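The complex appears here minus one protein chain, its other protein chains still in place.
What follows is chain A.
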Amino acid sequence: MRIAFAGNPNSGKTTMYNALTGRNERVGNWAGVTVERKESLIKKVYYDGGEELVAVDLPGAYSMSPFTSEESITSSYVKNEHPDAIINIVDATNLSRSLFFTTQLLELGVPVVVALNKSDVTEKKQTQIDEKLLSEKLGCPVVKTISTSSGHEGLKEAVAEAAGLKGAGQKAPYVQADINLQDKEAVEAADRKRFEFVNNIVKQVEMRKVFTKDRNVQDKIDSVITHKIIGIPIFALVIFLVFYISQTTLGTWIADWLVAWIETFQGWAGGMMESANPLLYAILVDGIIGGVGAVVGFLPLVMVMYFLIALLEDCGYMARATVVLDPIFKRVGLSGKSVIPMVIGTGCAIPGVMASRTIRNERERRTTAMLTPFMPCGAKIPVIALFAGAFFADAWWVSATMYLVGILLVLLGALLVKRITGQKYRKSFFIIELPEYKLPSLKRACVSMLERGKAYIIKAGTIILVCNTVVQIMQSFNWQFQLVEEGAESTSILAGIAHPISILFIPLGFGVWQLAAAAVTGFIAKENVVGTLAVVYGVTNLIDTEELALVGSGNEVATIMGLTKVAALAYLMFNLYTPPCFAALGAMNSEMKSGKWLLGGICLQLATGYTVAFFVYQIGTLITTGSLGTAFVPGLIAVLVFAAIIIWRIRKSDKEFASTYSLHAA
């Protein structure tokens, strides 16, 4: 039988779902974390019967009438898919609001069990809820639960109650009168009655000592964190610390240690295969172990970052970050809610883009989905770390700059989209629930980190492995399917394919086929940039450049690539700000629901990557050497063409706007 989990946002549905099923779906302390329906079997530990129980986790909703698209998933599921029972997770700290939705669920005829969640928090506030009386009033079982604690109090009871009610039906304590649902006033009058009914119940079952409207410690914290002046510096500091710890200090230290292990393994494997076929040796040792190893070496950076982001998501800061940035984002035509997709996007752009679903305004939602990939994701960290290490001696400012430029591009991109879509000033009301702060759970952060670490390794062992093998083979053979001889690398299939593309990159300072090949494989997965570079240049130690310096080979990686620092920076930025991997483009497509927007988004990303790299390389070269870089004029022409297209689009939409609002007929 299927049990649906429904309730208000941030009441703890997914936390309970994870506990019952053993899954690790994303949870966080803000409203709107879950944007999709998820299904999984409930573990036998929580249920004695023989029947299989399927838990269905749904996005949070405040009522049966949907406001945003993820809320409509919930109402249409419980209405049309006939679950066998509903566990209605109720935030016990906000009974007076939650029961509105509860009474609506009770009218569906599906047996409902109310889980009074967060009952530890109500206890702390000395709020007493008479659950027996509540159960009587609602006509359904009520169970007190704490899904965050390791004891999972009440979960087993809630499941047992729900399982026992299969086929029982549900009597509603409050039935809405038969009204015309098209009539706005009649609907409102009915909803008022429903709230009255709820208020009456709450009055009888709840005894409060602490009132929500009174200022408390939380509000004092808020007044600092969302302060008019220091709110933004605090946000910047928090984000900086996350990246600094993961990519410049702790993460890199662990990575150094891991890379030593991988190298030892590669040396050992190489020794075992010394007498083997040279082609096989190249594919296995250089291609697979070297290329995949190069990617895996960066795993600690990614894992440390996921750990820190999980702490951030759990403590309640995310909702505050939207408050702090809303005024800025509003100016460029987005809303504070666009911040959450962008922060999640620093982990992975796919859930980031999906998180834009909670934005109600269609244009804002599409723009957010389009721009989220500008925030460097976890897969781009190896690329950043590689270049920071090889060319800039692991300077802290490299990764910080990449995120800063990402943010600037988001704001700039949003402004452009605003101009192109011809959106003039419009009231876009912003409201977000401020959840209570809580101490972030270290256990959950560890679980999240390990889960992502596992996904990263699986990706390295599948997509990256296949790509590296293909790249290695394409590099080993020429068009006549003969082994490429040493010194004639440019006759390989890979060079043949990548060379025409690399011509386009000459004005950007990196017009060689190896780098073009790496950039192209990056569209399959961004880690591939590192893997492919490792394969085409035959280097594996991409992190510990200090050690290399000690060996005496100087800055080996940098030397082999033959790039200037400026060109390297341009190449790095090109890879970060071009379109993301295909999977992220797929996510963009499904959130935008418009081919025109998707195409526009991809073109914007391509143009941005190209333009940024062009200016970084040309201006940087001018500053460092006193003269412009290679092929300045063709590059400038390309950039001017992009600019002309954008200006033409803006003009066109301005005209359309003027004609729409003109009082005279055309």
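The criterion applied here is as follows: a contact is a pair of C-beta atoms (placed from the backbone, for glycine too) under 8 Å apart; a residue touches a chain by one contact, two chains touch by 3 or more; residues count from 1.
Everything below uses one rule, namely that contacts and distances are computed from a predicted model.
Here one chain is missing from view; checked against "Ferrous iron transport protein A", "ABC transporter permease", "Chemotaxis protein CheW" or "Periplasmic mercury ion-binding protein", UniProt names that protein "Ferrous iron transport protein A". The chain that is not drawn here is touched, among residues A:195, A:240, A:523 or A:615, by A:195. In the complete complex, the hidden chain is touched by one of A:434, A:606 or A:646, namely A:434. Remark: the omitted chain is touched by one listed residue; of A:327, A:538, A:562 or A:586 this is A:327. Here one chain is not drawn; of A:73, A:283 or A:319, the residue touching it is A:319. If you put the hidden chain back, the residue from A:69, A:94, A:401 or A:630 that touches it is A:94.
Listed for chain A, the residues touching the missing chain in the whole complex are 62-63, 65, 67, 93-97, 100-101, 184, 188, 191-192, 195, 212-215, 218-219, 222-223, 226-228, 231, 319, 322-324, 326-327, 330, 360, 427-434, 436.
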